[in-house]
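Pasting in a structure now, in structure tokens, and then I'll have a few things to ask.
All protein chains but one are shown at their positions in the complex.
Right after this comes chain A.
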Amino acid sequence: MSTTKEKEIANGNDVPYELPWVEKYRPKLLDDIVGNSDTIDRLKVIAQSGNVPHLIISGMPGIGKTTSIHCLAHQLLGDAYKDAVLELNASDERGVDVVRNKIKGFAQKKVTLPPGRHKIVILDEADSMTAGAQQALRRTMEIYSNTTRFCLACNMSNKIIEPIQSRCAILRYAKLRDEEVLKRLLEICEEEKVQYNDDGLTALIFTAEGDMRQAINNLQSTWSGFGFVSGESVFKVCDQPHPIIIRKMISACAKGDIDGATASLSELWQQGYSAVDIVVTIFRVVKNFDELPEYTKLEFIKEIGFTHMRILEGVGTLIQLSGLMARLCKMGRNPEEFKF
């Protein structure tokens, strides 16, 4: 009995358990990180010289902030990584007490490291730390800087209080370009033998908006759900209204064609999308829609934002969305028509 069981476990590879691709293909070295090459180059220099300053890396989600800190820490510390790195993210308790005790305790801990290396505290999503906790962190950073360096990752560097900014080198990551996301997606498709068409990849990039993590997650879910990555299946997996319908809707609005616009709207509504889903996708389409001149774009975004706000207030109804269509269409019609 027991032998067969062991055998099963030993042959665990047969069981189709898959690591999330985001983890499987997470870069291990700074060289593998996509995008922001200037900043990454600078980190490589630090990885060689060893004397890492306190760092703040800021930027949108999914562009490799945490990954590059991890790579840096791995390259600096090698085998000592396990002992010499303390990582806290927003899901960990990070109040004033933790900063006072846990981080301080770690900073006082003795770890044997190669010369010129330091322990590293990684604070992910540091902008979600309370101001009080950040204040408490301030002095800690200074007192223990001989042995411990801090790497903070955050979405908005201005949520970090100035005294901490003053103690850190601030690196800003720009959003990943579509080509950069595409390149990585193609590599993974190659590796995993994913079947896809161009439409599918375009859809992945549209839905991800420069967020590599989301793009890869969506790729994996689409592939394991449908066995083929097409535009259609991507939008089904992401549960987002198809931008082609939205585009049709907006073009109709720009021409003042209320019937066309509401037809597209009710098509989406009947597919079961919520008002928030629809309005968010409308915004995404409009802001990069090159059929709209600047003025129209501006006025449309105003109306969309206004409607979004109402929806957030609790009225996520078809009426609100129809009202939005009507207001957009009105701009597309000659004002003379509305005079009596």
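As a convention for this text, a residue touches a chain if its C-beta (ideal position, glycine included) is under 8 Å from a C-beta of that chain, and two chains touch if they have at least 3 such contacts; residues count from 1.
Operating definition for what follows: contacts and distances are computed from a predicted model.
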item: Hidden chain of the complex, named as in its UniProt record, picked from "Anaphase-promoting complex subunit 11", "Rad17 cell cycle checkpoint protein-domain-containing protein", "Transcription elongation factor SPT5" or "V-type proton ATPase proteolipid subunit"; value: "Rad17 cell cycle checkpoint protein-domain-containing protein"
item: Chain not shown: contacting residue from A:Asp92, A:Glu162, A:Glu187 or A:Asp239; value: A:Glu162
item: Missing-partner contacts on chain A, residue numbers; value: 38-39, 41-42, 45-46, 48-51, 53-54, 58-60, 96-97, 100-102, 104-105, 108, 115-116, 118, 131-132, 135-136, 138-140, 142-143, 145-147, 155-158, 161-163, 165-172, 174-175, 210, 283, 287-288, 290-298, 301-302, 304-306, 308-309, 312-313, 332, 334-336
